[in-house]
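Here is chain A:
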Amino acid sequence: NSPSGDTGDAGGTLRVVLAQEPPTLEPCEASLTATGVVVRSNISEPLLERDPGSGELRPLLATAWRQTAPNTWTFDLRGGVTFHNGQPFTAQDAAFSIDRAVNSDLQCNVDGYVFDDDEELGLEVTGDTGLTVHTGAPDPILPLRLSFVEMVPRTTSTTAKVREPIGTGPYAIESWETGVAITLRRNERYWGEPPAFPRARYVFRSEPSVRAAMITRGEADLATTLNPEDATEDNSVAYPNNETTALRLDGREAPLDDIRVRKAIGLAVDREGIVGTLLAGLAEPAAQLVPDGVVGFNATLRAAPYDPEAARALIREAAADGVPVDRKITLIARNTQFPRVAETAEALQYELAQVGLNVQIQMADTAAHLEYQLRPFPVDAGPVALLIMHGNQAGDAAFTTSQYLRAGGPQSTFGTPELDARITEAGALSGPARQDAFAAIFAEQNESVAQYVHLAHMRGLLGRSRAVRYEPDSATGDELRLAAVRPAAGEAR
Partner candidate 1 sequence: MPDTLLEVSGVRKTFRVARNRLTALDGVDLRIGRGETVGLVGESGCGKSTLARVLMLLERPDEGTVSFAGVDPFTLRGKELLAWRRRVQMVFQDPFASLNARMTAAELIGEPWRTHRDVQPTAAARAARVRELLDLVGLRAGDAERYPNEFSGGQRQRLGIARALALEPELIICDEPVSALDLSVQAQVLNLLAELQERLGVSYLFISHDLSVVRHVADRVSVMYLGKVIEHGPAEAVFDQPLHPYTAALMSAAPSLDVSGSARPERILLQGELPSPLNPPSGCRFRTRCWQATDRCAAEAPPVVSREAHEGLCHFPLAAAAASA
Partner candidate 2 sequence: MGTFLRKRVISSAIPLVFVVLGVFCLARLTGNPVNLYLPLSATAEQRAAFSAEHGFDQPILVQLGDYLGQIVRLDFGTSLRTDQPAAEMVLTAFPATLQLAAVTMLIATLGAVLIGCLAAYRPNSVADRISSFLSMTAASIPDFWFAIMGVLVFGVSLAWLPTSGVSGGPEVWVLPIATLLIRPFGVLVQVVRGAMVAALSAPYTKVARSKGASEKRVVFGHALRNATTPALTVAGDLTIGLVNGAVVVETIFGWPGIGKLMIDSILQRDFAVLQAAVLLTAVTIFVLNIVIDLCYALLDARVRQVVPA
Partner candidate 3 sequence: MNAAATTESTSDTTAAVALEVDGLCVDLRTPAGTVRAVDQVSFSVRRGRTLALLGESGCGKSITAQTIAGLLDPIAEVAGGAVRVAGTDVLKLSRSERRRLAGPVLSIVFQDALTAMNPVQPVGRQLGEPFRIHRKLSRRAAREKAIELMETVGIPEPRARARSFPHQFSGGMRQRLLIAMAVALGPQVLIADEPTTALDVTVQAQVMRLLRELQEEREMALVLITHDLAVVAEQADDVAIMYAGNVVETGPVREVFADPRHPYTRGLLDSVPEHGVRGRPLHAVPGSPPELSAVPTGCVFQARCPKATDLCAEQRPRLSTTGSSRSAACHFPEELSHA
């Protein structure tokens, strides 16, 4: 007689609870976490995908691809695939989808995030299954970039975003009751292995403890981002989510313009304490902006030790040189960016105060936080230490460095010409050379730039009831593949 609640009955329906309702299900916005978690690989699919474990690219709607010229890539598409509306999937659709996402004026999130904004791709269709893509400049990672473009039928509007998209994925949209739930139904004509659950239903709860309660109570099977204090072995599972937290120091403003002060901050932070206590062990101290698995990760870098004495010494030294170390530094963090973000900010504030810095916390909402995160930065903000969380979904350090480390990078406050040069250089390389070049860049930032004080490589907590089997991976936060969820052994569904 257990009340069924919002998530519908358990039999045959996979019940998922999300932290927020997706604003849209538009496939070209799938790189937004809130949208992608429903859309990607469930409703629509890209040509290929990156294996979150190995970092290798795997075929999806394309069976093979190769670089046929420096500026040209060719893809062989899978045949016999149909959209939810019964239309067959052809190279025409693929070309249309790429064109729609990258070249149109829809202002999709992929456009610009994985592609440069002004980049125009030339698309050429050969038969039903052949697609050739021409790029302006040689692009060694074009397939990786294209793994963010979801395939939609030609009939999709190019002028407006769609609310209930049609795709080729294992599930199709059945209904979307605004504010209440999104229901998906199994695509019986799916080309791949059919998913186990005939239905899936997403509901939205922004309070983490309620999400946890729903799992515990058996009202939901999966729940995104739980808080560590609500997590038990029975209701959740941890997974590395590719996110890295760091303090970005605005090196244009005194006293943060002095590298000794920046380095002192690095030494003042008790990463072990923060990771062990605040983040409940669901993280690892970080020494760079990308986690292991991303091309360019430098395995030799070690996080700075917790050494308040050394930090104090550095600050004294700077003060002696006339650096105004007691100027107020604003520590800006974003509400609900990650569990216990407020506490983390408080810990940082306290630890920095301990070494003699004057730090004030300001919690901001996403919009306000973005004002500080993105160029052009607010004027007259004074010295800002911004608590950021960076997730490199693409698996290549190029995305990180161009954004965060270049002197003029959109999310970077300053840099050095040498570093900029090395970033440009590394971007053109491929293979082990690329890996080494980026690894060296991360080492260099820590050594001579120190714009970032890295905190931790984060891990997420996925709420998972005992009724289902599902192993989250580093992509789970962005795409929750329902097809990979199976009923727990012994449970007949």
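Criterion applied: all candidates are chains of the complex that A comes from, given by their letters.
Everything that follows uses one rule, which is that contacts are C-beta pairs under 8 Å (C-beta built on N, C-alpha and C of every residue); 3 or more make two chains touch, one makes a residue touch a chain; residues count from 1.
Everything quoted here is computed from the prediction, not taken from an experiment.
Within the complex, chain A makes contact with only one of the listed candidates (1, 2 or 3), namely 2. Those residues of chain A lying in contact with candidate 2 across their complex are 2-8, 23-24, 107, 109-113, 116-118, 160-161, 163, 178-181, 203-207, 209-210, 213-214, 216-217, 219, 365-368, 370-371, 373-374, 403, 410-411.
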